[in-house]
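In this view, the complex is presented without one of its protein chains, the others remaining in place.
Showing subunit A:
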Amino acid sequence: MLRMLAARLGQMVFVLFGISVLVFGVFFATPGADPTARIAGRGASPEVMARVRSAYGFDRPLPVQYARMMEKLFVSRDLTSFVDHGAPVVPEVMAAAPVTLSLVLWASLFWVVFSLAIGIVSAVLRDSWVDRFFMGIGLLGLSMPVFWLGEVVNLVTQSRFHDTWLFSWVPPLGYVPFSESPLGWARALLLPALTLSVAFIGLYARVLRAELLAAMGEDAIRTARAKGAGPARVWLWHGLRLSWLSYVSLFGMDFAQLVGGGALLTEVVFALPGVGRLTYQGLNTLDLPLIMATVMYAAVFVVLANAVIDGVYALLDPRIAEGRHGR
């Protein structure tokens, strides 16, 4: 058990190392991606270029540059932005993380509740008009780009109908910390979270419906009915138990990549100062330390989530814990 844990940890560190080398390579070692020219600005004289190069350490060999970058990012945590004239990057990411986490928590709550309800109802009433309606809506939600949906939501709730009773409660765009006002926090996040969750509801409901219907054809379900179990018990207790593996793994991956900054478009549209928006800013200005920090932050979450999913898998299906696969 302890050895497995250690092996897992080693794997995670190795993956993180690989990602950091890759990102560093893309931005620093690719021909044409000369960070000195970016920082010095357009039309800088060779003297200025040389000064910047030595000030930022770009005249050193690449491995040394990489090591210094990592040291500043993880050990001394005083890596500073190239663009914002010395603003430290790590505190910036740490300040943005709670915003993203709040948004994604709300969104995942919505998408789990709604997709479970819709997926189960559609599976039980398969091929009825209810099922077709929900699956049609789901496809629609799946195919609406989140930035477009977000703009429409803003248009409706912030300007067109803001003064009607329906939307007068909607606060202006932006974020309210939980510690400042829990109610304001919830209100500021409700619409962004719903917008973000729409596509996931569509996807997850479809996945759950398909998995549930496949599970219901299994012998074990026939056994459950032969035992005298009622339909609710057969569907929810036996059916879900057999079918939620792929749902859970999908959830783990999506949750991690959203917390890692995948909610970028939603954050930009709703002006939420989260990690996604920070990444967006970094990319806009090609602020390499900032990009480095946000990408590493995202990678940590994805790698962590993977480990957690593997653990949950073993809990849900004892056969996996013993290295056996297949039903």
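Just so we're on the same page, a residue touches a chain if its C-beta (ideal position, glycine included) is under 8 Å from a C-beta of that chain, and two chains touch if they have at least 3 such contacts; residues count from 1.
In this section, contacts and distances are computed from a predicted model.
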Legend entry - Which of "Alkaline phosphatase", "Phosphoribosylformylglycinamidine synthase subunit PurQ", "NADH-quinone oxidoreductase subunit D" or "ABC transporter ATP-binding protein" matches, in UniProt, the chain that is not displayed: "ABC transporter ATP-binding protein"
Legend entry - Which of A:53, A:72 or A:238 contacts the chain that the document leaves out: A:238
Legend entry - Sole residue of A:79, A:107, A:224 or A:278 that reaches the chain not shown, by the stated touch rule: A:224
Legend entry - Where the unshown chain meets subunit A, residue by residue: 218-220, 222-230, 238, 241-242, 316-319, 322, 324, 327
